[in-house]
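Quick one: this structure, given as structure tokens, is what I'll be asking you about.
One protein chain is absent from this view; the other protein chains keep their places.
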Amino acid sequence: MKIRVFVTGGTFDKDYDEIGGTLTFGDTHLPEMLRLGRCEVDVSVRTLMMVDSLAMTADDRAVIVRNCLTCKESRIVVTHGTDTMVETAAALAAGVPGKTIILTGAMVPYAFGSSDGLFNLGSALSFAQALPPGVYIAMNGRHFVWDRVRKNKDAGVFEEI
Amino acid sequence: MKIRVFVTGGTFDKDYDEIGGTLTFGDTHLPEMLRLGRCEVDVSVRTLMMVDSLAMTADDRAVIVRNCLTCKESRIVVTHGTDTMVETAAALAAGVPGKTIILTGAMVPYAFGSSDGLFNLGSALSFAQALPPGVYIAMNGRHFVWDRVRKNKDAGVFEEI
Amino acid sequence: MKIRVFVTGGTFDKDYDEIGGTLTFGDTHLPEMLRLGRCEVDVSVRTLMMVDSLAMTADDRAVIVRNCLTCKESRIVVTHGTDTMVETAAALAAGVPGKTIILTGAMVPYAFGSSDGLFNLGSALSFAQALPPGVYIAMNGRHFVWDRVRKNKDAGVFEEI
Partner (left out) sequence: MKIRVFVTGGTFDKDYDEIGGTLTFGDTHLPEMLRLGRCEVDVSVRTLMMVDSLAMTADDRAVIVRNCLTCKESRIVVTHGTDTMVETAAALAAGVPGKTIILTGAMVPYAFGSSDGLFNLGSALSFAQALPPGVYIAMNGRHFVWDRVRKNKDAGVFEEI
């Protein structure tokens, strides 16, 4: 079973820039994370963009939809910032029928010691293999159908609606 | 959806004993790992034993089977040493019908910086929610039906047979 | 030998705020770091402020000087942001005679996996025990007399002048 991973940025991939003292984007940590997880799933990773999801435009979403639509894999994981993950999930549900697409992310950057990123990646790859076609968000060990979930910004968790 | 986690030891939970300079078992790291993963699944953890799976006896396996059989949850994750994980999976398949049981573990102790444990835990909890009744091994981001898997001890990975 | 540690903030103690997605100050990591280092030096830690050193005022510096002057210990470590560490060192040199004072900090927050903080703390505590009275900056494994050092902001290291 082949899984395509599209990287779009988000907290997941934020790095600490030690010269500027700020959080920035460098290269994705996905390959390093797959190595750490001793992942033996047939995964191919492609970075589509590297943005904070609050800065994601309609054009950016169109790029994500087009890539999910045209790639040959029918099981896809999209790493994404949590703030507008639900919005991108809706765009994917409207534009990409018949595939299992899992959006995931992290509350704390992978590069931080206390990140939930590795847990979420293991979870997202597993749901991508086991769930029927549809668009889902996988966070906090749970999965949600795209139109029955919201981010609770006060608690920092995703919850069913 | 409620998931029961039974802890049995294995590499997953090995600690470094700084007085003796050896690897030992202390308390399980499961609660800490669930916290790190910001896990919001309704999970209840119970430690059944804390042993190296090479030292696991038929009696130990009977304890695991009995607990999986009698607990009220129908979705179960068992953390287990990798060396005899397949053997315990067979015992569970023979003794516990109608439940989704996922065995998982780690190649490197969670307490080590380079552990695959958090990835595997995210994976196992997700497969436990998404797969139909049966006994499975979840390692390396993959899942295997209990009687179609072996550990490749040279490569340190699980593979289909 | 007793060492006083005064905490003033800086990159050293920055945390990731997972709700806001920003870097903030929480409690100091000093006690946790001393525990990790199995530190057996007689150290007492006091937080004077928790600020980015670019935001440090003349009043803040007066507070640091007064505390170094009036505390009973003659060997002191001050954790401090790197951007104005040299300026505070000058204030301490002018205001606190006869004590060994070591300023140190970090280029990457301790809470990040890749921090230099623990290395710098081990270094600063050691220089505090071994150097004669004076005001020094301990960074990058080196020590500099307060008026013969500058931060090279492009390279992110301290260098002799």
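Each chain carries a letter (A, B and C) given by its place in the written order, and its residues are counted from 1.
Here is the rule we go by: a residue touches a chain if its C-beta (ideal position, glycine included) is under 8 Å from a C-beta of that chain, and two chains touch if they have at least 3 such contacts.
Keep in mind the model is a prediction, meaning the values are calculated, not measured.
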| item | value |
| --- | --- |
| Which residue of C:41, C:93 or C:145 touches the chain not shown here | C:41 |
| Subunit B residues touching the omitted chain (full complex) | 11, 16, 18-19, 21-23, 83, 107-109, 111-114, 153-154, 156 |
| For subunit C, the residues touching the chain missing from this view | 33-34, 36-41, 43, 107, 114-116, 118-127, 129-131, 138-143, 156-159 |
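We take it that only the chains that are shown with their structure count from here on.
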| item | value |
| --- | --- |
| Superposition rotation for subunit B onto subunit C, Cα-based, multiple of 5° | 180 |
| Fraction-based call for subunit C against subunit A, same above half, different below | same |
| Distance from the mean Cα position of subunit B to that of subunit A, given in whole angstrom | 26 |
| Subunit A-subunit C separation of Cα centroids, rounded to whole Å | 38 |
| Subunit B: positions in contact with at least two other chains | none |
